[in-house]
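What follows is a short report on a single structure.
Note that this complex is displayed minus one protein chain, with the remaining chains in position.
Chain lettering (A and B) follows the sequence in which the chains are written, and residue indices restart at 1 in each chain.
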Amino acid sequence: MANVFSRLGGWITERSPGLMPMYRKHMSEYYAPKNFNLWYYFGSLAFLVLVSQIVTGIFLTMNYNPSAAGAFDSVQYIMRDVEWGWLIRYMHSTGASLFFIVVFLHMFRGIIYGSYKKPRELVWLLGMLIFLVLMAEAFMGYVLPWGNMSFWGAKVIISLFGTIPVIGGHLVDWIMGDFLPGDATLNRFFALHVIALPLVLLLLVVLHLAALHEVGSNNPDGVEIKKGPKGNRWSPLAPADGIPFHPYYTVKDLFGVGFFLLIAAFIIFFAPTLGGWFLEHDNSIRANNLVTPSEIKPVWYFTSFYGIVRVMPAFLGTAVWGVLTMFAAIAVLFLFPWIDRGQVKSIRYRGTGFKVGLGVFVLAFIGLGSLGAGVTDKVFPEWFGDVDLATWDNNFGRLMILLYFGFFVFLWAYTHFGWEKTKPVPDRVTMHD
Amino acid sequence: MGNEVVDHGRRRFLTAATAVVGGVGVVAAAVPFIKSWEPSARAKAAGAPVTQSLKKIELGQQLIVSWRSLPIFIVNRTKQQLAALPGQDPRLVDPKSDGSSSAQQPKYAQNEARSIKPEWLVMIGICTHLGCVPTYVGEMKPEPFDPNWQGGYYCPCHHSRYDMAGRVYKDVPAPKNMVIPPYHYVDDMTVQIGVNPKEAS
Partner (left out) sequence: MKYFFPVLALTLGLLAGSASVQAEEGHGSELMSSGASVRDQASLQRGARLYFNYCVGCHSLKYMRYSRMAKDLGLTENEVMQNLNFTGAKFDGPVISHMPPALATKWFGKAPPDLSLEVSAKGADWVYTYLNTFYLDPHSPVGWNNLTLPNAAMPFPLWELQGMQTAVMKPGSAHQVEKLELSQPGRLTPAQYQQATRDLTSFLQYVSEPAALQRHRYGVWVLLFLAFFTLLAYMLKKEYWKDVH
């Protein structure tokens, strides 16, 4: 039996010249640093979720009806009448949120270990593009069930473009193809969500991986293993601190996959709405263009950016500033490799200022998120009694925006003027476990 | 690092065990996706039994009703049409419906007229060749496709022919007799399609 397989394998590789070299380049002879820790699971997990979203998404399209009249009913049809439809939908809806959790952690890993720095700037830029497309993909997917949150979410987000001077008003109509989100909007979002953006996403993922494997993986010590000594037990020419991706990281990632699936399955089977965080209560109400949900807010993964829009004031007669600030908050992330001038990559050997600054940045991100999710509206009265909520929210939100952008200003100055006191970076990677 | 001897047996066992368990998991995960293609509850509800009164179907006439989106032919066969049935046997592929067509009807309709009561034909009007709906040609007169026509069905797609009991003639593309659905008589002049007599009682 094994012989048959190996002969079949041989037969195929003889006839496809690129296959074995590709396998060697990306798997068996891709030498990754041997000191990856927990943070390094999230890349492969993101890929796993991507595959799962594509498969479950394809099966959802088989029963989904992209029309204003039929979308909401067709979701209930999937949930009730299609055999196992509920599982497929919950996998997809839970997958969307888990995708962002994994991607946020993956990005944070890149920041704490300086994975965006030379020579990996392109890897970071491609990753940021993936993040951007993913946000568009998630937003459009969120509109498809045509619940009341879908409808108003679509309306509010599209209206953001209306704040652009001169062309804004027309742009909004152009995006919706109507004067309110309707059939035309739903149909174009469906087309973009199920085919156009996934294609772009896949292409970007391939480029992201290709770019990574060209320069090699970073690691928790931020040591360039390619510049270190050569020769390990697998190859005399490979970096001494590298190990073949396959089998070592494939089996390690397999363990990560198992653990991740445990968490995912728990949510899918026992808490698919996760208390209204993954699937919102108000989306169980059919889209109604006459009644805005009393607590309108985006899904949790957009709340940090939405929080910015919520608290930025209009002046000079336009509300474009909130939108500009929001896009700036995303755009500034692209510039990480050039804002951070520090030579030391890993947080393990960086100065205290970086650690504190990053902590503040994370808190600002979470703070804006809780503002955008409406958590502060509940928490402030509970903590501080009868307060003027609007003012508190505004002041809190603006402070968080200041800290968010302040981090980047500080980071640039901190590294540019040589204020950072780093610890010596070891020559070789270190193993802790 | 890594100076101890590798235990290849343990390694191979664990690899195989993980691969098998993982494989089982992938197969199990595929099941819901495959099952989701089964007719949904809505399709099954639409496929619920259909009850039809026979009162208004005149002698020699055919009525078509829909059951599970399939055309159901209900024919009030004349004495002459019934009398002509045995005479067709030599020209048919499976006149007794006990050969290649043995699964084309419930046991209670496995007879010369392929019905519960001889005069009433209840049949799924789908050609067994490629699924077209054959035309009812009830009159017993010479036809261009058969100078000796004794009434029956003629398929417009590839010219398959059936007799008045839906039995297929020799030398046509269709291989089998047309299908008789499960049905039973609710009363003398009412049939219910989709339910066997036994299930109804």
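In this section, a residue touches a chain if its C-beta (ideal position, glycine included) is under 8 Å from a C-beta of that chain, and two chains touch if they have at least 3 such contacts.
Only a predicted model underlies this, so the values are computations on that prediction, with no experimental measurement involved.
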Which residue, A:240, A:254 or A:425, contacts the hidden chain when the whole complex is considered? A:254
Touching the left-out chain: which of B:11, B:96 or B:170? B:11
Against the chain that's been left off, what residues of chain A make contact? List them. 34, 37-39, 76, 79-80, 86-87, 90, 220, 233, 243, 247-248, 251-252, 254-255, 257-259, 261-262, 265-266, 268-270, 272, 274-277, 281-282, 284-285, 366, 370, 373, 375, 378-379, 382, 431-432
Touch list for chain B against the chain that is not drawn: 1-2, 4, 6-7, 10-11, 14-15, 17-18, 21-22, 25, 28, 41, 44-45, 48
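Just so we're on the same page, only the chains that are shown with their structure count from here on.
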Chain B-touching residues of chain A, taken from the complex the two chains share: 55, 59, 62-63, 77, 80-85, 87-88, 233, 254
What does chain B use to touch chain A in their complex? 2, 18, 22, 31-33, 35-38, 40-42
